[in-house]
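Missing here is one protein chain; the remaining ones are kept as they sit in the complex.
When the chains are written out, they are named A and B in that same order, and each has its own residue count from 1.
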Amino acid sequence: MSKQRTAAIVNGDPVEFLSDPGQTLLDVLRDELHLTGSKEGCGSGDCGACSVIMDGRLVCSCLVLAAEVEGCRVQTIEGLSTGSTLHPLQQKFLDHAALQCGFCTPGILMASKALLDANPDPTESEARYWLAGNLCRCTGYDKIIKAVLDTAAELRQDRKSA
Amino acid sequence: MAQLSYLSPSSVDDAVKALSGASARALSGGTDLLVQVRSGRAKPDHIVDLKRIPGLIGIRAENGGFIIGSATCGAMLSEHATLSKIWPGIVEAANLIGSTQIQGRASLAGNLCNASPAADSVPALITARTTCVIAGPAGTREAAVESIVTGPGKTSLAAGEFVVAFKLPPRGPKASDAYLRMIPRTEMDIAVAGAAVSLALDADGVCTSAFVALGAVAPTALLVADAGQALIGSRLEASALTRMEEAVRAACQPISDKRGTADYRTKIAAVLAHRAAVIAWNRAKEQA
Partner (left out) sequence: MNKPVKPEETGAILKVVGTRPIRPDGVEKVTGRAAYGADLHLPGMLIGKVKRSPHAHARIVSIDTRKALALPGVKAVMTSADMPDLAAEHYEAGESASNLKDLSANVMARGKVLYHGHAIAAVAATSNAIADQALDLIDIVYETLPHVIDVEEAMAPGAPILHDQLFTAGLGETPTKASNIATKHRLDRGDLAAGFASADVIIETRYSSAAVHQGYIEPHACVASYAADGQTQVWSSSQGHFVIRGLCAKLLKMRFSDVRVIPAEIGGGFGGKTTVYLEPLALVLSQKSGHPVKMVMTREEVFRATGPTSASVVTVKMGAKLDGTITAAQVDLKFQAGAFAGSPVGAAVMTSLACYDVANFEITGWDVVTNSPKVAAYRAPGAPNAALGVECAVDELAEKLGLDPMAIREKNAVRNGVRAPYGPIYKNIGYVETLEAIRSHPHMAIPLGPNQGRGIAAGFWFNIGGESTVNVSINEDGTAIVSTGSPDIGGSRASMAMMAAEVLGIGVEQVRPIVADTASIGFSTVTGGSRTTFATGMAVVQAAEKLVIDLKRRAAETWGVDLDQVVWQDGAAHCLQAGKAPKGALTLAALAGSAGKTGGPIATVVALNAQGAGPGFGVHVCDVEVDPETGHVTVLRYTAAQDVGKAIHPAYVEGQIQGGVAQGIGWALNEEYVFSTGGIMENAGFLDYRVPVASDLPMIDAIMVEVPNPAHPYGAKGVGEVPIVPPLAALAIAVRHATGVRMHDLPLSPSKIRAAIDANKAG
């Protein structure tokens, strides 16, 4: 079994890594690049804890082969904040107590970012369906949805006043 | 797993060669394949990624219809305004495959060739009378979409063959389609039953053509000719819908499993076909 060399851009930085053909992007993020913020909750694309944004699309990194990301841009939870400044979603999740154990949180934040990138003014129902691939077992989703909608409102306000 | 290799050919010919090997599997979105490899249900020697072949991703209008690259993901279908307007049933069916994350990856070809009886997009592709463009060692051929799947997990594709594109035929005015499925939750489940209906109407709203296809009620998706026939000549009056429902129930040969009983699947298939027909009819009336 020979390892394959792959080059990609992760959180804005060029990276190169070697992977076995069966290894997933999630395996490489966690075990090779030590970006352990993306979590494995199921390994089958059913929980969303490993969600990352790949070339602008939200994906489960457990369902992407590591070799597939050759030349791609990958954004993970570790790249969501700017330096020590939290992304508005991260801040709103804290403000609204939208996390309990925190294990699903990185995936939900990445999914929420992809939502607001695609739809700056989602309805509650749109937000719920967009996030249906991200399981949270602690919160009942209530405060997560409120945090996402509140972030969207704040970002729209910022855009208006900008 | 020990011998597994990953190949990403950049031409159809190279892909055909790579797929002709002993146990090669085509990869487009990977949302089924990678789960199968991980669980050990699939043990390919080669995974052949088709996404870097020019034309495999994308949607283009051609001869009044559409050509959809086989590795195009579901999200791209819904982002295509014209396709969504002309074939809303296909787009909504494709968009029911999994989560937002899955939508960013899963392709029509994967949904078809995974050969699950419950594949959401397949009934809608069938009622649209879709043709598959297939590349293989003997060159390129075309085949009706309903001829591809032969049973759970089985296809009529020969070694080295793969679906390159889907051809949707030209669509006249006053025509539309719809797809509905039943799942226990609101998202993330495999269909317990699914029904697609495609209709064309005359100026008075009378069905001039009608196709009804079902998912998850037989070893493969079913095109139910009698059900379509029941709608032709009608304006979806109750009697026509009742006849269609009877034809649907008669066609169902479901199994009972962890996702639903045979009895339930049969009943629900008729309910879904009825509702989908009404949606398709209302949409068709709105189409110029």
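Methods note: a contact is a pair of C-beta atoms (placed from the backbone, for glycine too) under 8 Å apart; a residue touches a chain by one contact, two chains touch by 3 or more.
Being a predicted model, the structure only gives us computed values, none of them experimental.
Participant: Taking the whole complex into account, name the chains on display that the unshown chain touches.
Facilitator: In the entire complex, chains touched by the missing one are A, B.
Participant: Which candidate, A:V28, A:L80 or A:A114, sits in contact with the chain we can't see?
Facilitator: Checking each option in A:V28, A:L80 or A:A114, the one touching the absent chain turns out to be A:L80.
Participant: Would you indicate which residue among A:V15, A:A118, A:C138 or A:L155 is in contact with the undisplayed chain?
Facilitator: Of all options in A:V15, A:A118, A:C138 or A:L155, contact with the hidden chain holds for A:C138.
Participant: Spell out, residue by residue, where the missing chain touches chain A.
Facilitator: Within chain A, the residues that touch the unshown chain are 1, 20, 22, 30-31, 34-44, 46-47, 49, 76-78, 80-81, 86, 90, 93-97, 99-106, 109, 124-125, 127-129, 131-146.
Participant: With the missing chain put back, which residues of chain B would touch it? List them for me.
Facilitator: Chain B touches the chain not shown through residues 1-2, 39, 182, 184-190, 192, 257-261, 263-264, 267-268, 271.
Convention: only the chains that are shown with their structure count from here on.
Participant: How many Å are there between the centre of chain A and the centre of chain B, using C-alpha atoms for each centre?
Facilitator: 29
Participant: Okay, in this complex, where on chain A does chain B touch?
Facilitator: 1, 4, 20-22, 24, 43-46, 48, 51, 54, 57-60, 62-65, 67-68, 70, 111, 114-115, 129-134
Participant: Which of the residues in chain B come into contact with chain A in the complex?
Facilitator: It is residues 1-6, 8, 27, 29-31, 34-35, 37-39, 47, 49, 51, 73, 75, 98-102, 104-105, 186-188 of chain B that touch chain A.
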